[in-house]
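Right, I'll just put the structure down here and ask away after.
A single protein chain has been removed from this complex, and every other one stays in its place.
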Amino acid sequence: MLKIYFELNGEPMYVEIKPGEMLLDLLRRLGMKSVKEGCRTGECGACTVLLDGKPVRSCLTFAAKIKGHRVTTLEGLGSPANPHPLQEAFLETGAVQCGFCTPGMILVAYDLLSRNPDPTPEEVREAITGNLCRCTGYVKIVEAVLLAAKRRREGVWR
Amino acid sequence: MGIKRFHYARDVEEALSLLAAYEGRGALLAGGVDLARGLAPEVEGLIDVTTAGLAGISADGGGLRVGATTTLEAIRRSQEAQGYLGGFLAKVMGHVATLPLRNMATLGGAVVSAHPWADIPTALVALGAEAVWQNEELTEKASVEELYRRPFRAIFRRALLTEVRFPAWDGAFAFEKVARNAGDIALINCACGLGLDGEGKIAWARVAIGATPHRAKRLTAVEDFLTDEAPSEELWAEAAHKMKTEVEVGDDMRASAEWRRSAAAAIVRRALDRAAKGVTGDA
Partner (left out) sequence: MKVVGKNVRKVDGIALVTGQPVFTLDVTPPGAVVGKILRSPHAHAEIVRIDTSKAEELPGVLCILHHGNVPRTPYTTAGQGWPEPSPYDSFLFDRKVRFVGDRVAAVAATSEEIADEALRLIEVEYRQLPAVLVPEEAIGPGAPVIHDEEESRGIHDPQHNVAAAIDIRVGDIERGFTESDVVVETTCEFPYVQHVPLESHCVVAYLDEEDRLVIRSATQVPFHVRRIVARALGVPLSRIRVIKPRIGGGFGTKQEIILEDVAAALALRTRRPVVMKYSRAEEFVAARTRHPMKIRIKLGAKRDGTIHAIEMDVLSNTGAYGTHSLTVLSNVGSKTLPLYNKAPHLWFHGKAVYTNLPVAGAYRGYGATQGYFALEVAVDELAEKLGMDPLKLRLANHIRAGETSPIFEKIGEGRAGKAQVVKSCALEECIREGAKRIGWKEKHGKKTSEGRWVHGVGMALSMQGSGITDIDMAAATIVMNEDGSFRLLVGATDLGTGSDTILAQIAAETLGVAVEAISVYSSDTDFTPFDTGAYASSTTYVSGGAVLRAAQEARRRILEVAAAILGEPPESLDLEEGHAVSRGTGKKVPLSEVGHRAMYVTDQRHIIATASFVAPESPPPFAAFFAEVAVDVETGVVRVVKFVAAADCGMPINPALAEGQLEGAIVQGIGHTLYEELLFSPRGRVRNPNLFDYRIPTAADVPDIEVVLIPSDEPTGPYGAKSIGEIGINGPAPAIANAIYDAIGVRLYRIPFTPERVLKALHGKSMG
């Protein structure tokens, strides 16, 4: 076993992990159930989390690697009582069908808008290309991200 | 059974000592994308080399030096890479996988994994990039093209790739790829480069083709054919035609040799055309 310190959604964590444990399993074990297992080969994106603000696949990231780093899951963005503007935008535009891809999708969108506050539809599509959705055809997801970007520019953002 | 220990290597020497100590039961870990997908059952110890201070990109004359653990996305976004050959290398990175995977995968990993279908080896072979590696005794270097002619998998069982050096080129490169959809690996890819002499004739040409489905190779016969000729649509068509007889293609479940031969000709022609326009500033 290995003990590591890291920051999870802004809170310090000190946990014991198995040396071969994957970040996906660690996060779900810690109750971060928004992190989904869809393929375990890095293709689908359902397990995407932000590592030091950058989207990565938690299914291919060894948990030991996050020692001393910052991890953000969807739980860190908003809650039912206090949803993030991106989460609101996904709700409003009908960008959620089954919702299984949604956590990863919102996190890559969050990363995009942090880097590019005024993306074109093409830039949104390119940014979320690594996150598969089988329900929506992506049309309303792209709309949601553009709507959130607009609100962000208008100052409704945390 | 399974991973028993995880090490954070502080430098290359520590990584190599640990690797040696495991006697085949240890593995160097960088981005982890390939390693985690296909972890060998005998591996007991993981040695993280991303903590060894190898990441970084720097301009080197007209060339570029990229530390082995630099992520593909970091290269794509770096000023230095964007300044190298009109951003050619940075653009190639944009063809590779998808953003979250590029945030993890490293250049060193791509060179060492050397998937036959991968895009990076094709670009590196065309560019004449040089790989630098260390084992417990010494530091070695060779062009990536040369490296792939050697038993490189055996080499990297006891060595660590530390850096890739990209030479300066007076000219331009272009990359082309056909894939099934966005984020896919190549069904065929190529990277072509051209430089012109004072009279507007081709001073040098580099043509590499990959995912044939074999690992990237240069087509020197095509390069020679192009050299000293004047760029033209007709020349590209002739070169593409010549390439059809030179290129070694094969079947796999993704595409047939026959299709690869046709598609290779098409993308080589396009890449040459784009490279030529890059040289003349038309692109």
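A and B are the chain letters, set down in written order, and residue numbers restart from 1 in every chain.
One rule holds for everything that comes next: contacts are C-beta pairs under 8 Å (C-beta built on N, C-alpha and C of every residue); 3 or more make two chains touch, one makes a residue touch a chain.
Worth saying up front: this structure is predicted, and the values here are computed from it rather than measured.
For subunit B, the residues touching the chain absent from view are 1-2, 98, 178, 180-185, 187, 253-256, 258-259, 262-263, 266-267.
For subunit A, the residues touching the chain absent from view are 32-41, 43-44, 46, 73-75, 77-80, 83, 87-88, 90-94, 96-103, 106, 124-126, 128-142.
Here is the rule we use: only the chains that are shown with their structure count from here on.
Centre-to-centre separation of subunit A and subunit B, using mean CA positions: 30 Å. Taken in their complex, subunit B has these residues touching subunit A: 2-6, 8, 29, 32-33, 36-37, 39, 46, 48, 50, 73, 97-101, 103-104, 182-183.
Subunit A makes touch with subunit B in their complex at residues 2, 18-20, 22, 41-42, 45, 48, 51, 54-57, 59-62, 64-65, 67, 108, 111, 127, 129-131.
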